[in-house]
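As structure tokens, the structure follows; a few thoughts come after it.
One chain of protein is taken out of this complex; the other chains stay put.
Take a look at chain A:
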Amino acid sequence: MITRRSLLASVPAVAGLGALAACTPPQSGSGDGDSETLTIYSNSVSDGRGEWLQEKAAEAGFTLQFVDLGGGDIQNRLLAEAANPIADVVFGLNNVYFEKLRAAEVLEAYSPSWSGEVDASLGDGEQFWPIVREPIMLITNDEVFPGGEGAPADWPELWTVPEFEGRYEVPTALGGATTQMVLSGILARFRDDAGEHGISADGWAQIGEFFAKGSPAVEGTDLFARMAEGEVDMGQMWLAGKFSREEEYGITTTAISPEIGVPYAVQHVAKVAGTKNAEAAEAFIDWFGGAELQAAWSNEFFTAPTNEVALQDADQDAVELTDSFTPQDIDWTFVAENLDGWIEKIELDVLG
């Protein structure tokens, strides 16, 4: 029997655990007032990037606290917190998310000290500023297509060439940033302002074929695991993800480089409107996007910085590989306005 005694006995046990909680969190800084610590929302601090940045920032006199979430979650949280913002700075999201945040007036204009060193047109030139760019690619397994031979030359071949039917992975969850980039890259080719959600009827038919003839992704099983097993031969991936996974699964892949170009995910940084640490936030942005740190970040994490001064000291392989693709010409404001409608339509009417 469970007796009152045994339940009462568990109270001190639980209280003991609670007492543990009374100790201070490892990153809260001095503790007297949070104003010294910058709260940063980012989807780009996993895989050790956050710890690395915290260390470097400490050397530069900043105490950082990250809220590390997926792109969509960060956007939703910032929108819901607009009346009482908790974040000081947000970085790592791509154009689509930042365009939506700007439209909701979540961000505040700030011109960083390095604004002259980047191509301001990658961002909005006012509120959010580019830091890193990364191509989103279609990759193929070298075992099936040695060096890319016989592989599709562009996305539409996947569903128009019969040999590829069922051999490429299509996403099932549409919330991921990479997935949304791929869909934008395909749909933006069929822009028709008179069409449904700005896309022509043909465009909708094409995206329907894309999903119908692909092999749906399996939740919890990586694309590379499925390629290693021979279940599929190709799928979507971003640059840094390709290299770490090749090592993990012992297979090599080739990224195809279509004539029309590939979508580039450009990561940005911005100050959150209503931050209580405006000065520190601005100083952090100046330091974080500056040439010195961006070059160091590139060498550590295999990225291509947008800061032109940082390029010479950056990881040359990463820069070269990133530059080997043509950027696809996509109107990101148009995408940001319509993407949610696209996702909704695909969920309801396109997926089978």
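Note that a contact is a pair of C-beta atoms (placed from the backbone, for glycine too) under 8 Å apart; a residue touches a chain by one contact, two chains touch by 3 or more; residues count from 1.
One rule holds in what follows: contacts and distances are computed from a predicted model.
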Item checked: Per UniProt record, name of the chain withheld from view ["Sulfate adenylyltransferase subunit 2", "Xanthine dehydrogenase family protein subunit M", "Iron ABC transporter permease" or "Metalloregulator ArsR/SmtB family transcription factor"] -> "Iron ABC transporter permease"
Item checked: Residue among A:Ser113, A:Thr221 or A:Ser324 touching the omitted chain -> A:Thr221
Note to self: Can you tell me which of A:Asn43, A:Asn95, A:Gln206 or A:Thr306 touches the chain that was removed from the display?
What the structure shows: A:Asn43
Next item on the list: Just the residue numbers, please: which parts of chain A touch the chain that's not shown?
Entry: 1-7, 9-10, 12-14, 17-18, 20-21, 23, 25-28, 34, 39, 43, 45-47, 51, 65-70, 72-73, 76-77, 79-84, 86, 172-178, 216, 218-222, 224-226, 228-229, 240-241, 244-245, 248-250, 301, 340-341, 343-344, 347-349, 351-352
